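All protein chains but one are shown in place.
Chains here go by letter, A, B and C, matching the order in which they are written, and residues are numbered from 1 within each.
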Amino acid sequence: MALWAALFLAVGGAGRAEDAPGRAPAAAITPETVRGLRLVSTFRTGNPQAHVASPQVAGDRLLVFTPFPHTLFALKVEAGHLRVDWTFRPDGNRMVEGVACCGLGLPGPAVAGDRLLLNTLDGHTIALDAATGRPLWDVPSAAVPRGETLASAPLVAGDRVIVGTAGDDFGIRGRVAALEAGSGRPLWTRFSTGSDQDVGIGPGFAPFYDRDLGRDAGVTSWPPGGWERGGGSVSGTLLHDPELGLVFHGTGRPAPINPDQRPGGNRWSSGLFARDAATGAARWFYQLASHDLHGVSGTGPLLMTDRDWKGVRRKLLIHVGLSGYVYVLDRVTGEVLSAEPFVPVNASRGVDLATGALLRSDNKTTRIGTMTRDVCPSLTGPVTPGGAALSPETGLLYIATSRLCMDIEPRPATYMQGTPFTGANLRAKRPPNGSLGALVAWDLAAGKPAWTIQEDLPVLGGPLPLPGGVVFYGTYDGYLKAVGARDGRVLWQEKLASGIVAAPTFFTAPDGAQYVSVLAGQGGALGPSAGLEVDARDATAARGLGNVLRGVPPPEDGGGALYLFALP
Amino acid sequence: MRLRHLIVSVLLPLAAGGCAGSQSALDPQGPNAASLAWLIGAFTIVCGIVWLLVMIVVGVALLRRRGAAEPADTPLAEDPGRERRKGAVVLAAVLATVVIVTGLTVISYLATHSLTAASGEPLVVRLRGYQWWWEVTYTSPSPDRFVTSANEIRVPVGRPVRLELSAADVIHSFWVPSLAGKQDLIPGRDNQLTFTAERPGIYRAQCAEFCGVQHARMALVVVALPPDEFAAWLDGQLRDAATPANEEEAAGREVASGKACAACHTIRGTPAAGTLGPDLTHVASRQTIAAGTLPTTRGSLAAWIADPQGVKPGNKMPMVPLSADELRAVSAYMASLK
Amino acid sequence: MKRRAALVMAVAMLVGCQREQRDLRLDPPVAAALDQVAPTANGIGGAPPDVYVALGGPYESNAYNLGEGKRLYTWFNCKGCHADGGGASGPALMDGWWRYGADPVSLFVSLRDGRPNGMPAYRDKLTTEQIWQLVGYVQTIGMASATTAAPSRNDEMQSRPAENRAPAAADLPTPPSR
Partner (left out) sequence: MTGIPHDLRDTEVDRDTVERRLAETWRTRRGFWGAIATVDHKIIGRRYIVTAFVFLLLGGVLGLLMRWQLATPEGRALGPDLYNQVFTMHGANMMFLFAVPVMEAMAVYLVPLMVGTRNIAFPRLNAFSYWIYLAGGLLLWVAFALDMGPDIGWFGYVPLSGPQYAPGKRADIWAQMITFTEIAALAVAVEIVVTVFKQRAPGMTLDRIPLFVWAMLVTSFIVMLAMPAIMVGSTSLILDRLVGTHFFNPAEGGDVLLWQHLFWFFGHPEVYIIFLPATGMISSMLPAFVRRPVFGYLALVLSMVTIGILSFGLWVHHMFTTGLPRLGESFFTASSMAIAVPAGVQIFCWIATLWDGRPVFRTPFLFILAFFFTFVLGGMTGVMVASVPLDTQVHDTYFVVAHFHYVLIGGAVFPLLGAVYYWYPKIVGRMMSERLGRWVAGLIFVGFNLAFFPMHILGLQGMPRRVYTYQADLPWGPLNMFVSLSSLMLAAGFLLFFIDAVRSARSGPPAGDNPWDSPSLEWATTSPPPPYNFARIPVVTGPSPLWENRDELPVASGLRLDRREIVITSVADAVPEARESSPRDSLWPFWAALTTSVLLIGSIFSPWAVVWGSIPVAIALIGWFWPKGTPEDEA
C-alpha cells in the first residue's frame, strides 16, 4: 500500500505530499534498527541499460519497469520471496534508441485505481489492467521520427492522464497533452512554443511577473520559424494539485543549445507552467531563464507542500532547478519566494526576486564559436527529475546532486528532422572544490543545506526519506546507504553489483513486513546519460561526462537487478 | 572642400565604369568611401609631386655633367665647402621628408577619426563569412523580425549601417569599396564596420582575404534602397516562402524538401530548415546566386543545381542527382521564391 | 641505379597523387556507379562497387576526401549521437568495435540506409560521394587507416587526440567501456 515514497512524489488522488495515502503504519526502520537490514531477495531484469525507474508499488504488487525495450514486471512478495505475477512487453520501435538523448530508461507506470498508466520511450501511452497486465488502450503520444520520446511518467489527474514529450536535443516542439483516462481519447494539447492559442494562453493567464506577459510571445520571442523546433520539452515532473485544479509542469531548454541561433527571450521554454487541469489553459508561467544560455531547463523535480512561509501559510511549489537553485514559489500565483543555490553555481549570480529574472554572470555568457570555461552547473544538470524528496517529519528537502561544471562551446547546429539539433561541444568538469556528487538535505526556510554528504561520483539514485528518521539513497559506485535524516550520519550501507541511478522504494507487504527495495543497474560506464558503447577517452562523450568519469571503472554487470532488503 | 571635389573629379575617370554595381574605391557612394577617396587623392598628389621632384633632380644630376669635358680621373678630389653645402641640402631634404610624412600621418589620423564618427541610430546587420558565401542577418529589437538572407545586403539610403562581422570557418574580409574600407571577419573575434550609402544603387563587394579554393567567387552586393522601399522589402522578407503557383512549382517544392536540399537550406514555410547553406526563402529576390557567381535566373538556378562543382569547383554544395523533370521543377520553384 | 631511383620516384609520385589529389567534381556516372554496393544479406560486409576498386579506394586514404568527411561528420549531426567518436546515445566509434564491422561497405550501408537501433538513413540527405567521404573519415575515427592520411584536430574544443594521433586499432585493448 505504501505509495509513500514514490520517486517523484507525484501525488495522485487527493492529498498533498505530507499526507500521502498509505503511510507506513509504524516506523519500524529507525536509526537504531536500520543496521539490521538484510538482503532477502534479488531479481534480475535481464536488461543491460540504465535502470532509472524506481520500483513502484501498486496494491500488493511491486512493479519493475525496465529501460527500452521495455518489460514491466509485476512482482509479488511472499514471505520474503519474489514471484513474477505477470509481465507486460509492449512492442517497441527500435529506432527510438537513436532519438533518446539520455538513456533508454524512464519512470514506470502511474497507478490509477485498478489501472496502470504507462509511458514508453517510443511514444506510447498505454493503460493496463493492474491485476493482469492486459493492455486496455494504447495511444501514440510522441512521434519518434520527429525526435520525440516520452521520458516521464504520465500524471493521473482525476479522470485525465497528462503526458508530456521529451526531445530538446532533437529540436522538437515540446507539448503536453491530456487524455481521457478511461479511453485514451485526446482531450487537449498545449505546446511550449508558438501562438498563444497553441500554448493555451488566454484571458485566465496571470503570471506573477510582467516580463512573462506578451501577446504571442511564443512566436515573437523567436527568430522567424525558430519556435517550430524550439524545444521546451515537457520531460520533467508533472504535478497535480486537485484543490487548485492545476497541473504544474516545467518546460525544457530552448533548442538548439547554441544561443546565437535563437535570439530573443525564447518563450515559453525553460520555465514553469501552471495549467488548468481540465482545459490545459495556462494560469501562470514563470520563466526560469530568458534566452537560456546554460540549459536552465524547467525539467527538474517539482514538489508541493503547504507551509508557513514568513509567518503566512502558503501553498508552495518547490522546484529543484537545473540552474542549481532550489526555487520556492507560491503555486497559486507563481511568485518566487526564494531561490538559493544548492550546488556550486557561477553561471548566474542569483535570482532577482522583484523581477524573477535570473541574474547571469557576464563572464559566463556563451556564444557561437567561443568556448566558455568552467561554467557551473553543467548542462547535464545537477539533479535528475526524480532526485529530490520532502520529508514531512524533518521538513527537509533531500536532493541527490551532481556537482558538475562544464566547458561549453556553442557551434552551428543544423536542423534535420530526427537527428540531433544541439550545437554545442560540452566537456564536463569537476567543481572548483568538493566532489562530483552529494546528498544535500535542504532547509527550505533557511535557504541553505542542513547537512551535506559528499560522494565521489554524481548521486543519481534519488533519496528516500522514511518516517522513522532514515534517508536511503543509492550511489553511482553501487552502494545503498541509509543515513540519519536529521544529521546525515551514515548508519548502514551495502555494496550492490552495479551503480544505482534510481531512487529506492519502501513498501509494506500484505503480511505487514516492511521492505526497502532498490533497482540497481547503471547501464554502461557513463550511466543513464549514454548508451552502452561509450568510450570515455572522448571528453565530449555522453554530453561531456566522458571528461569527468573517464577512469571510473565500469560495473562488472551494469544490468538491472532488484534488491529487496528487510529487517530480520 | 573644393580641393576634395577637385581631387575626386580628377580620380573619377580612373574608376572605369563608375556605373551601378561597380566595385571601386574611386567611385565613392557614401561618406566613408568619399573621405577615403579624398585621402587616396591627397596622398597620390603629395607622393606624386615628391616622386616627380626626385626624378627631376636625378635627371638634372645625370645631365649636368654630360657635356663637360672629361677631366683627369681624380675621384677622390674633394672640395670640403662644396661637400658641406651638399650636406646642408641633403639635411633640408630630409627635414622636408619629415614634415611631409608628419603631415600625411596627421591627415590619415584625422580621416580615421571621421570614419568612426557616425550619426543616427544604425541598422545592425550581422554578416557571417562562410567558405565561400555570406550569411546576412538583419537584426531588430524583436527577434521575430530577424531576417536571414545571403550574399546580398540591402540597406536604406542615408541611414548608417553597422555590420557585425564574424567568421564561421576561416578569415574572410568584407570590402565594398564604393562605400567603405575593408574589415576582416576573423574566427573567435568580433569586428564591426559602419558605413552609410548616400545614393540608391547596387554596390558590389568581394571577399578580400584569401579564404581557400573559391576565394575568387565569394562576392556579394550591397543594394541601397530609399528608406520606404527598404522597409517594404524587409517586410516582404519576413514572410514565409511563396506558395507554389502551379503544379511544376509544387513538384519543385516536393523535390526541395525531400531531396538533399533540405538538409542544408532553409525555405521557411516548408520542412526545409537546414542552416549549412544560404537561406533560400526568398532566393529569387536576390541579384545573384552562388555568392555573386551567376545572376539569378531560372536558367542559372538550373545550371547551378545541376552542376555546382562545374560552376564553382570545390564549393561545399554537392551535385545532387536529379532527373531532368526534377531539375526543371526545382529550378522553377526556386525561381518563384521572390 | 638510375632505374631504381626512377622507380622509387614513380612510386612516390603515385602515392603522393593518391594521398593529395583533389577531385573537386565527381562525374555523375561514377557517382551513380559508386552507389552500387553489394552488401551481404545481413547487411554486414559485402563487395564494394567495381568502380570503387578501380579508383583505388579513393575515400580511405585521400587527405582531401577525409577532410571533407570530417566536415560532413559535424555538419550532418553525427556528433549529436556519437560525440567526437566517444558516443552518447549512439555507440562510440573510436573504440573500433563496431556493431556492423569496419568494412567500408557495411559503413556505407549503415549511413545510406540506416540501422534498426536508431541510426537514421542519410539516403536523402547526402550524396553518394559524401557518404563515401564519411565512410573514409569514420574509419579514421576507428583508427583503421594509415595515420599519415588521417585528419588532424579541428579548430574547436579539444575532446580527444585527433584522428592522426590516435593509436592504431591493433594496439587497442578490448573496448574500454564494456
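Note that a residue touches a chain if its C-beta (ideal position, glycine included) is under 8 Å from a C-beta of that chain, and two chains touch if they have at least 3 such contacts.
Not measured: the values here are computed from a predicted model.
Asker: Out of all the chains shown, which come into contact with the hidden one?
Answerer: A, B, C
Asker: Which listed residue (B:111, B:124 or B:238) would be found touching the missing chain in the intact complex?
Answerer: Counting the whole complex, the residue in contact with the absent chain is B:111.
Asker: If the hidden chain were put back, which of B:23, B:151, B:237 or B:300 would touch it?
Answerer: Of all options in B:23, B:151, B:237 or B:300, contact with the hidden chain holds for B:23.
Asker: Which residues does chain C use to touch the chain missing from this display?
Answerer: The list for chain C reads 12-13, 16-17, 19-22, 24, 63-64, 66-68, 70, 147-149, 151-158, 161-162, 164-165.
Asker: What is the set of chain B residues that contact the non-displayed chain in the whole complex?
Answerer: Those residues of chain B that touch the unshown chain are 14-17, 21-26, 33, 35-36, 39-40, 43-44, 47-48, 50-51, 54-55, 57-58, 61-62, 64-66, 68, 70-71, 73, 75-76, 82-83, 86-87, 89-90, 93-94, 97-98, 101-102, 104-105, 108-109, 111-112, 115-116, 131, 169-171, 173, 175, 177, 180-184, 186-192, 204, 206-217, 292-293, 313-314.
Asker: Contacts of chain A with the missing chain: which residues?
Answerer: 369-371, 409, 425
Rule of thumb we're sticking to: only the chains that are shown with their structure count from here on.
Asker: Measuring from the mean of all protein Cα atoms shown, which chain centre lies nearest?
Answerer: Central chain is A.
Asker: Sort out for me whether B-C or A-B is joined by the greater number of C-beta contact pairs.
Answerer: A-B
Asker: Chain B to chain C: how many Å between their CA centres?
Answerer: Averaging C-alpha atoms per chain gives centres 39 Å apart.
Asker: Distance from the CA centroid of chain A to that of chain B, rounded to the nearest Å?
Answerer: 53
Asker: Would you give the residues of chain A that are in contact with at least 2 other chains, written as numbers and ranges?
Answerer: 369, 413-414, 416
Asker: Could you say which residues in chain B touch two or more other chains, in rising order?
Answerer: Correct list: 187, 262-264, 276.
Asker: For a test of understanding, state which residues of chain B touch chain A in their complex under the given definition.
Answerer: 139, 142-148, 166, 168, 187-188, 238, 240, 262-264, 266, 268, 271, 273-276
Asker: Under the definition above, what is the set of chain C residues touching chain B in their complex?
Answerer: So the residues of chain C touching chain B come out as 22, 24-26, 28, 31-32, 71, 75-76, 124-130, 155.
Asker: Could you please specify the touching residues of chain B with respect to chain C in the complex?
Answerer: 187, 213, 258-260, 262-264, 276, 307, 309-310, 313-314, 316, 318-321
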